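Accompanying notes for the structure given below.
Omission of a single protein chain aside, the complex is shown with its protein chains in their original locations.
The block that comes next holds chain A.
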C-alpha cells in the first residue's frame, strides 16, 4: 500500500534561515530538531552510573571529580571496626544537577565491600542481581496496562570497573567480574590511582589488559559489534586503543601557573587531573559525558535491556515462545491442536 518515491527534494536554500514566509522554498522540516531539543530540555535527562572496585581505589573521589560535586560519599568509615563492610552493599545515591539549562538526575551506585572479603567467590552476584532487578522493574512498568507516560529509568547505564594499578596483569577476580557483567551492562574499565605508574609501565599494563580482555572474550564499552557505521567505527577504534583509561581523581584545587586546577600535590610535583599529559581523566570524562552519554544509554536500552526481556519472556512462556502475541486474540483452534500434539 505504500510506495516510496524520491521526489525532487525541497530546495535546501532555507538551511539556516528561519525567516517565516519570506523564503518560499523552505518548508521548515528541520525545525523539528529545535522542537526535540526543547522537549529534551523540558524533560531533563537521567543517568545511572555504577562504580565497582575494591575499597581504597578512589571510586568516590573519581565520581566527585567527574561531576565536580559531592555526588558520592567516601565509604571510609571513622570507626576502624566498621571499615570493611562484612557484606557487599549496594548504595544508590541520586542528585539533581543542572548545567546551562540542562537538568540531569544523576544516580551513582556504589558497591562497597566488593572484592574486600577473604573469600570473594561469587561476589559479583549481588551486583548482577541489582542490575537485573532494575531491568525487571522497567519491564514490569512496561507491560502494565495502565502505564506511566515516562517510565522511570533506573537501569544501570554504565559500570566503571576499577583495576588496581599493579602494573602486571588482570587478577582472576577482575577477569571473572568483567566476563560476566559485560554481558548485561556496559563496562568501562579504568586503571585507578594511575599516578603510581610511569608512562612506560602504564602502556605495558594497558596492553596486557587489552590482550587479556581479548583472550577472555570480554567486550567492554564501546563494543565493536554495536558500531553503527564507518564513522562510528573510526571514532570508537581510537577509543578502543586507549582503554582502559589510566585515571587520577581529586577534589582538591591547587594553583599551577596561575590557574586553579584539580590535582594531587606531592613532594615531587603536582599531578593535574585534567592534564592529558599526566593522566587520562579527561578522555574518560569526554567519553562518558560529553560525547557518548546518549550512546551508552541507547545500548543499555536497546540491547542489554532487550536481551534481558527476551530471556525473561521466554522463561515464563515455556513452549510458547514468540507465538504468544502473534495474533490479536487467543490462538486459533488449529494452532492449539498442533501444539497439543507436540
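Please note the rule applied: a residue touches a chain if its C-beta (ideal position, glycine included) is under 8 Å from a C-beta of that chain, and two chains touch if they have at least 3 such contacts; residues count from 1.
In the analysis below, contacts and distances are computed from a predicted model.
One chain of this complex is left out of the view, and of "Mitochondrial ribosomal protein S28", "Serine/threonine-protein phosphatase 2A 55 kDa regulatory subunit B", "Septin" or "Cytochrome c oxidase subunit", the protein name its UniProt record gives is "Septin". Checked against the full complex, the candidates A:30, A:203 or A:237 give a single residue touching the omitted chain, namely A:30.
Listed for chain A, the residues touching the missing chain in the whole complex are 1-12, 14-15, 18, 20-21, 24-33, 35-42, 45, 47, 66-71, 86-102, 104-105, 107, 113, 117, 119, 121-123, 125-126, 129-130, 136, 140, 143-147, 149, 228, 285-286, 289-295, 298, 302, 306, 309-310, 313-314, 316-317, 321-322, 324-326, 328-330, 333, 336.
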